[in-house]
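A single protein chain has been omitted; all remaining protein chains appear in their positions.
Each chain gets a letter, A, B and C, in the order it is written, and its residues are counted from 1.
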Amino acid sequence: MTDFTPTEMMTIAAARALKNDDVCFVGIGAPSAACNVARLTHAPDITLIYESGTIGTAPDVLPLSIGDGELCETALCTVSVPEMFRYWLMGGRISIGFLGAAQLDRFGNINTTVIGDYAHPKVRLPGGGGAPEIATSCGEIFITLKQATRSMVDKIDFYTSFGHGEGGDHRRRLGITTKGPTLLITDLAIWRPDPESKEFTVTSLHRGVTRQQVQENCGWPVRFAAHVEETPEPTELELATLRDLQARTAAAHEGRA
Amino acid sequence: MTDFTPTEMMTIAAARALKNDDVCFVGIGAPSAACNVARLTHAPDITLIYESGTIGTAPDVLPLSIGDGELCETALCTVSVPEMFRYWLMGGRISIGFLGAAQLDRFGNINTTVIGDYAHPKVRLPGGGGAPEIATSCGEIFITLKQATRSMVDKIDFYTSFGHGEGGDHRRRLGITTKGPTLLITDLAIWRPDPESKEFTVTSLHRGVTRQQVQENCGWPVRFAAHVEETPEPTELELATLRDLQARTAAAHEGRA
Amino acid sequence: MAAFLSLHDAVARNLHDGDVVAFEGFTHLIPHAAAHEAIRQGIKELTLLRMTPDIVYDQMIGMGLARKVVFSYAGNPGVGLLRRMRDAIENSYPRAIETVEHSHSAMAQAYEAGASGLPCAVFRGYKGAGLPKVNPTIKTVICPFTGEELAAIPAHRPDVTFIHAQKASEKGDVLIEGIIGVQKEAALAARRVVVTVEEVVPSFKGLHPNLTILPHWTVDAIAVVPGGAHPSYTYGYYERDNAAYLEWDRISADREAFAAWMTENVLRVGPEVFAGRVEALR
Partner (left out) sequence: MAAFLSLHDAVARNLHDGDVVAFEGFTHLIPHAAAHEAIRQGIKELTLLRMTPDIVYDQMIGMGLARKVVFSYAGNPGVGLLRRMRDAIENSYPRAIETVEHSHSAMAQAYEAGASGLPCAVFRGYKGAGLPKVNPTIKTVICPFTGEELAAIPAHRPDVTFIHAQKASEKGDVLIEGIIGVQKEAALAARRVVVTVEEVVPSFKGLHPNLTILPHWTVDAIAVVPGGAHPSYTYGYYERDNAAYLEWDRISADREAFAAWMTENVLRVGPEVFAGRVEALR
């Protein structure tokens, strides 16, 4: 088995979590790579939707933006953005929403808005885009993130999107009927929320990763499941598919188109 | 000048009221004939919209329904019915709305819903369709009606669509910002609302029609303008255009397509 | 996921006594074949949603399938009244029906709200109109910014929506073209969706990207029924049978003539007859 990077492991582990009949609201970056690896391996019929309005898209190259031309050219159809958010997201048609994070807390609450105070931010980040409603309208939420104490924090500076809030039944108390974050995949481990507290708990470590590494790269005291598994290594097919995809993508984006 | 029927006069007088830059929400029957005669004579650029979603349609034959295929085939574009009512009607894009009536009162309030009590009607009529919002969303409303004491009544049995209510500034008091009924064209005369009371007042009699005839075929005491004109007769072109249109239409609808 | 079924099975598996059901199609693409199948199967106590009940509901009401009708224009478009529906409302024949009446704008927006997963539609409407006085489901909300009173009605959420469309792909995606009406919204608002189509094509590759398509995962059952919209029409396939609409005025005017017509043209036949009915209209 050839070697692989932690980021490749993260992307492939995320791809594995997707099912053939999922309808997936895809973000840019790792989510986009994971969704397309899934489509090119075990989930050929997965429906990928980008918030630009492209439904059932199958890009040969990963888009740089969520609105690249190839998304439309390969989609079953392309709808207006108001329709995308009204009929498809708010309408409850999406089974899986993928989110990344600048800051994440143990309950899956995400900040991509500001570092520091909102009115006088230390760093003004891009903001939520579709995330506030993706987080509450999709059947469940998968989060991918490279671990760092800077990004996995005890308290996020801004609630860009709501995960499990303070944990427990906080979603239900707000009248939110969807599951919220059910999976966190980092470059080191796979995490799932505790059934009761909803705090993310490590359920699987990637090959060669120690509990100490996970803790050193997380800003809160990490909880580990009673039985922690080892994440199966990427297969030849998974790795080849991801690397081919990324090679095609790099070639396409660096040259002028 | 060849002779003409009162209904032909009514349709042609209605056609004359339409301008080349009007955007007209068209109903079936006399309004549809009038709008298309206008388009085929003095208003070639008029935009005709049917509530089926066809925008800028130019049928060669009058549709039997508001959704006949030719409306779509000759339209600039065809939108969904929710879009038609949201962006185009509610959005205030329509300058003229054409309405017919089963019952009409002197203030342009219309009933096409029931004769008798709503819960236990003597006659259950089709109802409003688009009329309730056409009457309040279009810039102004034109009404065409064949006069009869049965249809031009002192009090309508049901307010299917709102005209000037009890008259005066009743529309403004309800927060309605559009003009409402500004023209009533019957087979006998042309009526316009009094500037103050908003009661329909005869401003022009069709050729050979007497004031007595107008009164005998109206269920309320008719008011006549200080100066009542005679409606100019249909021109050769107007009459020929209308009759050709109706001949083509009859041929198309009687045979199976 | 879309299953390709016979019309009999598509209806039997998805439409049940007491359901709230929409057979939509705005003049164009009215799913008559599916309605006839429902009549043959004798489904009862239905709540029928449809902007224009049209001949399709005149027949279902006349055959006693409906307990309630939610509508906005109960006419035979361009012809006149719906005589079976009138008979039910005016004389409770063959049974009394409850009616909930809206405007077209309200009905269209109630489907749109249903498709959007919202509990209600909020819009500017009904000002000065009589319907709010006789329809208790018409309420108001106040705009928190301008203080304007806006109309609000419950979103439509049918148990099942039936539509007719031009094409399905082999995967079960559905294409609707021409006067698209409220079908996309009526389908996305429903718990179950049944579509009759003129034909099945291998795929929709190469079509314009912005057409009206229902992905296969939004559709429950597809039945191929050429001519299945007759006497309504299918843009690109056959024209509206306007003569049949005119003729319906006569048939529906008499209870016995209606019963005889339904027996001969609905109860004693199957969906295969529709192809023949549109032959002269292609």
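By our rule, a contact is a pair of C-beta atoms (placed from the backbone, for glycine too) under 8 Å apart; a residue touches a chain by one contact, two chains touch by 3 or more.
The model shown is predicted, which means the values in this text are computed figures rather than measured ones.
S.K.: Out of A:Gly128, A:Gly167, A:Gly219 or A:Pro234, which residue would touch the omitted chain in the full complex?
M.R.: A:Gly128
S.K.: Pick from B:Arg16, B:Arg86 or B:Arg124: which residue touches the chain that isn't shown?
M.R.: B:Arg86
S.K.: Of the residues B:Gly56, B:Pro121, B:Gly139 or B:Pro232, I need the one that contacts the missing chain.
M.R.: Final answer for the missing-chain contact: B:Gly56.
S.K.: For the chain that's not shown, point to the residue among A:Phe85, A:Phe142 or A:Phe200 touching it.
M.R.: A:Phe85
S.K.: On chain C, what residues meet the omitted chain?
M.R.: Residues of chain C in contact with the hidden chain: 116-120, 122-124, 137, 139-146, 148, 150, 152, 154, 177-178, 180, 208-212, 235.
S.K.: Contacts of chain B with the missing chain: which residues?
M.R.: Contacting residues on chain B, toward the hidden partner: 21, 23, 47, 55-56, 72-73, 75-79, 86-87, 90-93, 137.
S.K.: Identify the residues of chain A touching the omitted chain, counting contacts across the whole complex.
M.R.: On the side of chain A, residues 28-29, 51-54, 63-69, 71-72, 78-82, 84-86, 89-90, 113, 118-119, 121-133, 135-137, 158-162, 165, 170-171, 174-176, 252-257 touch the unshown chain.
We take it that only the chains that are shown with their structure count from here on.
S.K.: Taking each chain's centre as the mean of its Cα atoms, which chain lies farthest from chain A?
M.R.: Farthest by centroid: B.
S.K.: Can you name the chain whose C-alpha mean lies closest to the mean of all the C-alpha atoms?
M.R.: Measuring from the global C-alpha mean, the nearest chain centre belongs to C.
S.K.: Using mean C-alpha positions as chain centres, tell me how far chain B is from chain C in Å, no decimals.
M.R.: 28
S.K.: Mind pulling the residue numbers of chain C that touch at least two other chains?
M.R.: Only 112, 184-185, 212 qualify.
S.K.: Name the residues of chain B that each touch 2 or more other chains.
M.R.: none
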